[in-house]
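Here the complex is missing a single protein chain, while all its other protein chains stay put.
Labels run A, B and C following the written order; every chain starts at residue 1.
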Amino acid sequence: MMQKRRGLLHAAGALLLAGLLKPMAALAAWNKAAFSSKTSAEALKSLGTPSAEASGGILIEAPQIAENGAVVPIEVTSNIPGTTSIVVLVEKNPYPLVAKFEFSEGALPFVKINAKMGETSDVRVIAAAGGKHYQATKEIKVTIGGCGG
Amino acid sequence: MAGPMKMRATLAGGYTDVRVLMTHPMTTEQQTKGQPHFIQNLTVKVNGKTVIEGEISQAVSRNPVFSFRLKGGAKGDQIEVSWLDNKGDTNKTETAVA
Amino acid sequence: MNRLLLLPIAAALVSCAATAPAPAGGRPKVGAADLDQVTAVLRRDFHERGQAKMSRVELDEVQRTCNLHGDNPPPEVAKRIEDAQLKTIRFPAGSLIGNWKAGEKLAQNGRGAMWSDKPGDGGGSCYNCHQISPQETSHGTLGPSLLGFGKKRGNGPDMQRYAYGKIYNAKAYNACSQMPRMGHSGTLDEQEIKDLVGLLLDPESPVNK
Partner (left out) sequence: MKRILACALLALAFTPAAAQEKSPFADYQRMTAEGSPVELFELGGEELWKKKQGPNSASLERCDLGQGPGVLKGAYAALPRYFKDVDRVMDLETRLLHCMTTLQGRSAAEAAKRVYGNADSPSEMEYLSAYIAAQSRGTKIAPGRSHPKELAAYELGRKLFFHRAGAWDFSCASCHGEDDKRIRMSELPVLSKPEFARPVMATWPAYRVSNSQFKTMQWRINDCYRQMRMPEPVFGSEATVAMNMFLTATAQGETYRGPGTKR
């Protein structure tokens, strides 16, 4: 029996290496429902955070106006004590949910990302702390640079 | 085959600043007519312990760059950042805190 | 001069001694021989691609004159150019006010006449240089704002003719204007120019609201 099982493991390993089997994709959590939501309300419902209280403890540093929507730098800091996660959404994107980060012991609730924005829109950030949810928004204008050539 | 990554981890006034660059097309449904290719999961580890887990999407820019901040930290701490995309490709990079 | 100001000057003097100051990069004086030299270099170092044929490096009367005079020809020379260029414009009969909605699309379209474009494709690139309708905030400032163009100037036959002619061949009104000769160069056809005239003069156009 051992012999057979080891043979099977080797085969699976080989398939894995050949990239035919999806290795960890199925295992790692990725909230497909939330990331496929077409509105931020729907995305937040799928994330289990239907409502969030406005809070000045969330700082969003981002340019007021972006020369191009392909790369919009967004830096988020949560000063709310006990923050365990930060969610970033761009309201007017086809799929508003951009990213979700969970922070455990050893990490500060801070992240800087480059996001894509289809057009001028509000960026909404949700922070979870002590079982409650808080939010802040900031509008970023997106323009067309260059000669359009 | 996943493209190169680059990471820098430096002590900065009470926290460790981690900046990681990843080569990835991060294509969207619209660009690929339904066959998007983007990183879904990010994991940041310090000395083997996971401290940050990220779920990201096709709305993150191509060749993603992330900055994170780790509590305290000391020179020599081992920082590892790895990613997994929606096609099962993975890559990771390690560095010691400078 | 207070001591603070002396510091940068002293520093610059030192750095200047090490590297020569950047050369004065302004417009050089060019004569006919210079133009021939540059044209010969372009013939040798450029090649045709797509619709951008090599004939484009050959200078016509306007380009030659404006190059020789640094875009600032004496009045009688400018007049001669403008008169000659006016003759190249074929004004269609009847109203020159086309469909302003089509005009807005053409004004937004930054392509046309490049090697990367198919012949006839593209628009006028108008927003690259002009403010036109108030809604478009991403506009250029190389050309004057055209906001309220028709409301301010009226849209009678003379103004229609001026707007049409200016788009067809701007050099008929200002010899060395930086505005391309959209009709003369074949970039825009008759209907497209009428649509842009519509955008400028039609009372319904947002430009005139």
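Just so it is clear, contacts are C-beta pairs under 8 Å (C-beta built on N, C-alpha and C of every residue); 3 or more make two chains touch, one makes a residue touch a chain.
Because the structure is a prediction, the values reported are computed rather than measured.
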When the whole complex is taken into account, which chains on show are touched by the absent chain?
A, B, C
The one residue from A:66, A:89 or A:125 touching the chain left out of view is A:66
Spell out, residue by residue, where the missing chain touches subunit A.
61-68, 70-71, 73, 75, 112, 114, 143-149
Which residue numbers on subunit C touch the omitted chain?
5, 8-9, 11-13, 15-16, 19-23, 25-28, 30, 34-35, 37-39, 41-42, 44-49, 52-54, 56-59, 62-63, 66-67, 70-71, 113-116, 127-129, 137-142, 171, 178, 180-181, 185-187
Touching the unshown chain, subunit B contributes residues 3-6, 19, 21-23, 25, 61-65, 67
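By definition in this document, only the chains that are shown with their structure count from here on.
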When centres are defined as mean Cα positions, the distance from subunit A to subunit B in whole Å is 13
Centroid spacing, where centroids are CA-atom means, of subunit A and subunit C in whole angstrom
45
Contacting residues of subunit A [partner subunit B, same complex]:
19, 22-25, 28-31, 35, 70-72, 75, 90, 93-95, 97-108, 110-116
Within the complex, which stretch of subunit B touches subunit A?
15, 28-30, 40-42, 44, 46, 49-62, 64-71, 84, 86, 88, 90
